[in-house]
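A protein chain is absent from this complex, but the other protein chains hold their places.
Take a look at subunit A:
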Amino acid sequence: MLAYRGRIAAGGVLFSTHQAGEALVPLLVGVVIDRAVAAGDPVALAGWLAVLALDFLVLSYAYRFGARQSWYAEAWADARLRRQVAGRLLDPRGGGETGRLPGELTGIAVSDAKRVAELQVALPILIAGVAAVAVTAVTLLAIDLSLGLLILLGTPPLLWVVQLVVKPLEKRSGAEQERAAQAAGTAADLVSGLRVLNGIGARPAAVRRYRDSSRQALGATLRATRAEGGFLGTVQLANGLFLAVIALVGGRAAANGDITVGQLVSAVGLAQFLIGPLQMFGFVSARLAQARASAARIAAVLSAPPAVGAPEDGVAPGGVGPDGVGPDGVAPGGAGRDGAGRDGALPDGDPAAGPGELSVRGLRLRRPAGGSGDRSERRSRVDPATLEAGDPGDGRHDGDDRSSNDGRHSTGRLGSDGVDLDVRPGAPTALVAADPEDAAALLAVLARESGPGDGRVTLDGVPLDAWPPEVARGAVLVAAHDAHLFPGSLRDNVMAGAPETADPEPAMAAAAADQVAQTLPDGHDTDVSARGRSLSGGQRQRIALARALAADAPVLVLHDPTTAVDAVTETRIAEGLAAHRAGRSTLLVTTSPALLGQAGTVTFVVDGRVHARGTHAELMADDTYRAVVTA
């Protein structure tokens, strides 16, 4: 806000000039009556009309420049705040959205930004209001001391009385708005559930429900408008009586020759004028309070801690040798803002350039405290002390024994409840989790949405959390089963993560998304956002899968990519997927037998531990496994 001080001051001066000009109009009318009409002086008439014209000219231009200055500033401040909120939300380290629903975040970026930006206008108006009151006061006091004091001292209590009347009204109208919003919400909700209503034949019941809701809203509205009527009536009454008092005092003063007739006219006009700026004070102070609350909400988002530590956030595993031996140093906290490449603490090169061998060791899917997949886990710790002893054998991380820094792991069962997993180029690897929470926890770590805790996840021998999250994600793409499609054409969506020159067709064919394109009116160019809701779950899922395949990441992790797809298409996808990813690293986290049949090794996780490992066909002999995948 401080950056805009100059603009606000300039706006204030211009608005003040405008207000002063407005205040001069009734005054000049009085002068014309006195000097020209009553005196019968045509020269005075011409002269004072010229002054009136000048006044109009000044007030008009002052308003024009003031308004443009202030409202333009508001518009740009609004856009800037919105960009800042969006920028925080889009930070690769995440965390800006924690604990807030998308609608709420949108509200902060739109409504709250707007309210704060409105200060660009509210403050100059406030300045002008003060100026207007001052000018009016001086003029009135100059006309007649007692009359001026009467008006100046009488108006605030008058407004105070009005405020007293407004308070209960505001409450009432709040309740009314809530009811009306509820009725509107009911209608929107029923309409968006129309297919469901149709399916159960509940349209008549829905119509009755809406009518009830609408009638309740009407009742509340009518009660509120009765209050509003009372309020308006009181305002009229108070203003009218005050005017009568002014007329009485002023009229007597004029009759006694203390003031002229023209001054009486001016005083009455100024008294009417004064109400405007004084009412505005109430309005601006309400705006200021709102803006303060909005600014606090925006600040909360902007200052939200990241969900996952980038290496520079305190832990920078270093000394990664060619054999990929892991971490040997825990850097002191806050090694630097943009730590990438500094102190030799970060690995060189592009993780996406390697062969794409992903290795997971001793990853605990269930946190000893605080539940699994704790997203508030900030520090990505690499702590070999708890690596599982029964490492299935590449011996990559021996000898780096180091005690843990906070002893947190000691509350868990050591060495027994972690998951080991290897994903290598070749046929897809699969993981079946009996408990979906386990799958979610693993996926969060692989996606760098949360830290590996006591476990260790390496890509081509380098800990995944040695890279900034966005770099790691370029090498390991985790495609969620409920992945979001974004506004744009089907092709735009498929190509969202792909190199620009890539051909979307192979990925679309593998994901059976080519069929989706065929059924849409404009094929590849169909706007997915406009029809987003009318795409079926299966169609959306296939487009999202095609997008994940087209991104061509060295390591692709797919979570339940075919849950909403029919069996015929699913088998086609399973084959297409395996062929498309042949020779690359792919992890399928799924319970679909059609997909599992395409996998080389399947790891079966029960209660956060590896229960069995083998091919799908072998594991089908396991009752628990069979129950999970053929449910």
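Rule of thumb we're sticking to: a residue touches a chain if its C-beta (ideal position, glycine included) is under 8 Å from a C-beta of that chain, and two chains touch if they have at least 3 such contacts; residues count from 1.
We adopt the following convention: contacts and distances are computed from a predicted model.
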{"item": "\"Spore germination protein A1\", \"Carboxyltransferase domain-containing protein\", \"Probable chemoreceptor glutamine deamidase CheD\" or \"ATP-binding cassette, subfamily C\" - which is the UniProt name of the missing chain", "value": "\"ATP-binding cassette, subfamily C\""}
{"item": "Full-complex contact with the absent chain, from A:Gly11, A:Pro26, A:Pro124 or A:Gly461", "value": "A:Pro26"}
{"item": "Contact with the hidden chain (one of A:Ala9, A:Val138 or A:Leu248)", "value": "A:Leu248"}
{"item": "Full-complex contact with the absent chain, from A:Leu158, A:Ala180 or A:Val284", "value": "A:Ala180"}
